[in-house]
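For this view, one protein chain was removed and the others were kept in their places.
After this line comes chain A, so read on.
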Amino acid sequence: MASYRFNLVKRVPQFSSSLYRIARRCCSIYTTPVDTNEPTFDKILIANRGEIACRVMQTCKRMGIKTVAIFSEADRHALHAQMADEAMYVGPAPSNQSYLVMDRIMDIIRKTGAQAVHPGYGFLSENKEFAKKLADEGVAFIGPPSGAIQAMGDKIESKLLAKDAKVNVIPGFDGVVKDADEAVQIANDIGYPVMIKASAGGGGKGMRIAWNDQEARDGFRLSSQEAASSFGDDRLLIEKFIDNPRHIEMQVLADSHGNALYLNERECSIQRRNQKVVEEAPSIFLDPDTRRAMGEQAVALARAVDYTSAGTVEFLVDSQKNFYFLEMNTRLQVEHPITECITGVDIVQQMIRVAKGHELTMKQSDIPIRGWAVECRVYAEDPYKSFGLPSIGWLSRYQEPTHLPKVRCDSGIQEGSEISMYYDPMISKLVTYGDNREEALQNMCRALDNYVIRGVTHNIPLLQEIIAHPRFVSGDINTKFLYEEYPDGFQGRQLSDTEQKEVAAMAACIYLRDQVRAGAFKNENRMPLQPVNPAAWDITAIVQGQEMPATVTENKDNFTVTIDGQTLTVNNDWSIAAAVLDATINGQQNTFQCISRKGDEIKLQYKGTVFKVEVLPKKATDYSHLMPEKPKVEASGEVRSPMAGSLVSISVQPGQDVAIGQEVCVIEAMKMQNSLTADRSGKVKAVHFETGTNVSEDDLILELE
């Protein structure tokens, strides 16, 4: 159906102007000028989507290179497809039928005459076969040679190569240990602390940490017993234990003329489920000597595998600043913008130049560290569940805080975009920078406060908490930060008494503004009886279940809110319709976002977290104690057919986690497809129908646990 439309490429010109604006703004951080006389590619295909495709295209535009985008069915209106000079349809929404299908992409390359391909990150970026296919057709792959991809793609091989290149690797022993003495011997060779566990045990199971000989003996005894009894396998793993591990990585750049250099480090210690959340460059932890040692080892590894283009060598760093090689990523990293901010190097530009065969123009000594940069990964996910479970939806309102100084926002979406279940739920990478870490963090706080995202659940509450966390601010972080600081999961900002009053006061002012306006009709036949409004309003604001009686007065230039004997003065020069409210409470600058106003309920975003405030006239609160509590209707976790029809598709399986609002199946009735969604988050317990079967009204299609 509607296949005739597949070949249409929609072009909406007015988008582009704003895109160029963004592109120009991002350029301002770069100090690597474009040499227009230098030969380069005429046309580059970007084999990716979303923000990274847009990011690559910005540099292409800067360099005067034409761009080709590929888009899947779900990305028909996506920003990257609009931004490119040419956009080609590549296949249905699932990436294994579109962005991962090499033959289709090769066809498009032939059709469009693209001379080079930038793979971005993910998808085909570290696929040696793809690199080889391109080479066979004489198309340049903007990335490392396939040999390097292969060498670094294998965990074991890459460690061996690293060892050969004199890169620190985590010292360890894996095999049968005769007795406790041998274990102590091995432990001494490695150097304490060491971690001892059964080789066969997965993950951190049965892991014992030894800080001295005695503990090593105990660890050997317990672990070898466990190895024999639980696994029937005597082998033990004794490895250097990295206490307080930090994840610090080195950005390297190499050309095909034997030049290689490092663009300093990025610290990506704030992680959840091994995914990075907040990154910064440089690292607060490294001193110049460690930085140089790390950089030189990274460069040595790059040289060892004849690396070209941009790459990243990841290290684990312990509390004594010992660093150990983890792996090398042979692609452009998600978090490359912070390196660009502090070095001024446009990494994509250098990748393109290197792929064309040019020599790097800068030397190691040219690479500065200018100030500090921080990146937050803004995801469409619910941070209150395991630090982030994906959510989906439409961006009904979306404003990036790029009007603020020293803010860069790399995104591939715009107001109206859909965050679909098919791809990574990243909304954007919000980057701020400054002369020092403090300034960069302050800018980040402000940027997060001013970032307007509506329609999807997002992780700004968590990001804002991390950025303002005293431990993070002091720089005392490691890869377990989130789990140490929020052992029971993230709960949102805990308001202090003063903050609670500020939230209540702001909600009260919004309520008052609304009430006063409600009585200000512009075309009434009767002159209003004066005074229409009382001089002061007695209201009750209920914040987090706590009733706070307040008196609110609107004065000429401000509001006065009296809560609990304390008077708060709030400015009144904001609009009730604005998404972001810049409030000055008792002279203090505060940024609120009014998420919604519905009846008595005002949802305010404050310091990242959304608070629900109920504002009622005082007499309504007095009467409300007479109203019976109504039992809350729990979401059933059942999906029932709303009508008779046929089940076109079921997109979930038993055991799968679904998010609230996620599509679980589609019913066709009345020649219309109706998407049914989960009414709460949870794990699918059972699916009672199969695709293609007919269902009657109110049939139970699936249940959540």
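Here, a residue touches a chain if its C-beta (ideal position, glycine included) is under 8 Å from a C-beta of that chain, and two chains touch if they have at least 3 such contacts; residues count from 1.
Note that contacts and distances are computed from a predicted model.
Visitor: Tell me the UniProt name of the left-out chain, picking from "Catabolite repression protein creC", "Propionyl-CoA carboxylase beta chain, mitochondrial", "Multifunctional methyltransferase subunit trm112" or "Exosome complex component RRP45".
Guide: "Propionyl-CoA carboxylase beta chain, mitochondrial"
Visitor: Which candidate, A:Ala536, A:Ala635 or A:Ala686, sits in contact with the chain we can't see?
Guide: Spelled out, the listed residue whose C-beta touches the missing chain is A:Ala536.
Visitor: Kindly state which of the options A:Lys159, A:His469 or A:Arg597 is in contact with the chain not pictured.
Guide: A:Arg597
Visitor: Decide which residue listed in A:Asn188, A:Gln275 or A:Ser396 touches the omitted chain of the complex.
Guide: In the complete complex, the chain left out is touched by residue A:Ser396.
Visitor: Tell me where the left-out chain touches chain A, residue by residue.
Guide: Interface with the chain not displayed, on the chain A side: 1-5, 12, 76-77, 394-397, 414-418, 515, 517-526, 528-529, 532-538, 551, 575-578, 596-597, 599-600, 616-620, 622-624, 626-628, 630, 643, 668-675.
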